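Every protein chain of the complex appears in place save one, which is left out.
For subunit A:
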Amino acid sequence: MSSTPSPVWSNPAIKWVDRRMPIFSLMHKELIVYPTPRNLNYWWNFGSLAGIALVILIFSGIFLAMHYVPHEDMAFASVERLMREVNSGWLIRFIHMNTVSLFFLCVYIHIFRGMYYGSYKAPRELLWIIGVIIYFVMVGTAFLGYVLPWGQMSFWAATVITSLVTPIPLVGEELAIWLWGGFGVNNATLQRFFSLHYLLPMVIFALVFLHLWALHTTKSNNPLGVDVKKKADTLPFHPYYTMKDAFGLGVALVVLSYFIFFNPNYFNHSINYVMADPMVTPEHIVPEWYFLPFYAILRAIPDKLGGVVLMFLSILIWMALPWLDRSRVRSGKFRPVFKWFFWVWVADFVLLTWLGAMPAEGTYVTMGQWATAYYFAHFVVILPLLGWFEKTKPVPESISAAVTAGHDKEAAA
């Protein structure tokens, strides 16, 4: 904010650097005094948590890559060697494996929070779209990484997912061969997947900076969805939100540590400890839990190409949210009808997750089709219509006014 005076540095070294490249002033402005709405609730913790999960993944991944051998005959054994012979190798690997789940969990909550509180609405459309792109790259990165240990599920997941391009008219077959570097998933596929799995996290890291840049331009949304109007509406980021985020991080690390140390293979498939065998297809090919809803959408459509298209659309459609949601009120708090539809949609998403883990037969397929239909109906029918028909509740005039009103109510009670 323009009202914040630039800090005057007294340390000569800091002064020298800052005069030539104002990195300390920048940090002061964006991390210390950065005006943050004073009413952010704990749902706002998950963005920074996701960022920390990304950093943990990159660091543990750098050490994994020092011991991993991207070759079809050696990859599986190199992972076993890492877990058995390398000092704390098991710890590095279990940190990496389990933090992926934490990362996806945080990002899902972060996305749903944005949906509930209308964080995608003007002027935050670009911030939101960059976020969806980050999610897209995450999906790709996680998929590539899951292939690297070269277990049975690695190999067959790679086969199923890369085959998704084959129904594309005219070029599909050619495209698959080009992706594989052969006539099926093979050593060349593994090597390129390793290369890309190392590259994409850096891309995510760069995108996160764009995401933060856009965020610090438009500033955070808040549970009331009203714009920050005066100084009393905000608190400096430090110490208020640094402390709140630190506490949230502590809770997340307790949960993460439980899985790393006491249930490290909980999110894994046991069959992935059987080395990849192109001659033996596993009974059920199931992706990781964070892909299940989209896997359910893929399988709901009897036509292969249609399934692939819908699966991609199911994420792409998030990008159009700022324009599909016609309501002028941001926060779901003041939208009595939307609120319900939001939770129904979340339930639908959870249902799709469950269906993704079930075999594609009988009632599961029918349920998957209805759940998929509702998933899209929420975006293309319900949200646009709500904007016209919903009678929203009165929105408070400012954040501080709402906070004071809350205090008055408490005092009266």
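By our rule, a contact is a pair of C-beta atoms (placed from the backbone, for glycine too) under 8 Å apart; a residue touches a chain by one contact, two chains touch by 3 or more; residues count from 1.
Heads up, the rule we're going with is that contacts and distances are computed from a predicted model.
Looking at the choices "Cytochrome c1", "LexA family transcriptional regulator", "Ring-1,2-phenylacetyl-CoA epoxidase subunit PaaA" or "TRAP transporter large permease protein", the name in the UniProt record of the chain not drawn here is "Cytochrome c1". Of the listed residues A:N11, A:N41 or A:T281, the one in contact with the hidden chain in the full complex is A:N41. Remark: the omitted chain is touched by one listed residue; of A:W213, A:F247 or A:W340 this is A:F247. Residue A:F261 is the one among A:W178, A:F261 or A:W340 that touches the chain missing from this view.
Interface note: of A:I14, A:I271 or A:M367, the residue touching the hidden chain in the full complex is A:I271. Where subunit A meets the chain that is not shown, the touching residues are 38, 41-43, 77, 80-81, 83-84, 90-91, 94, 235, 239-240, 243-244, 246-247, 250-251, 253-254, 257-258, 260-262, 264-265, 270-271, 273-274, 283, 354, 403, 407.
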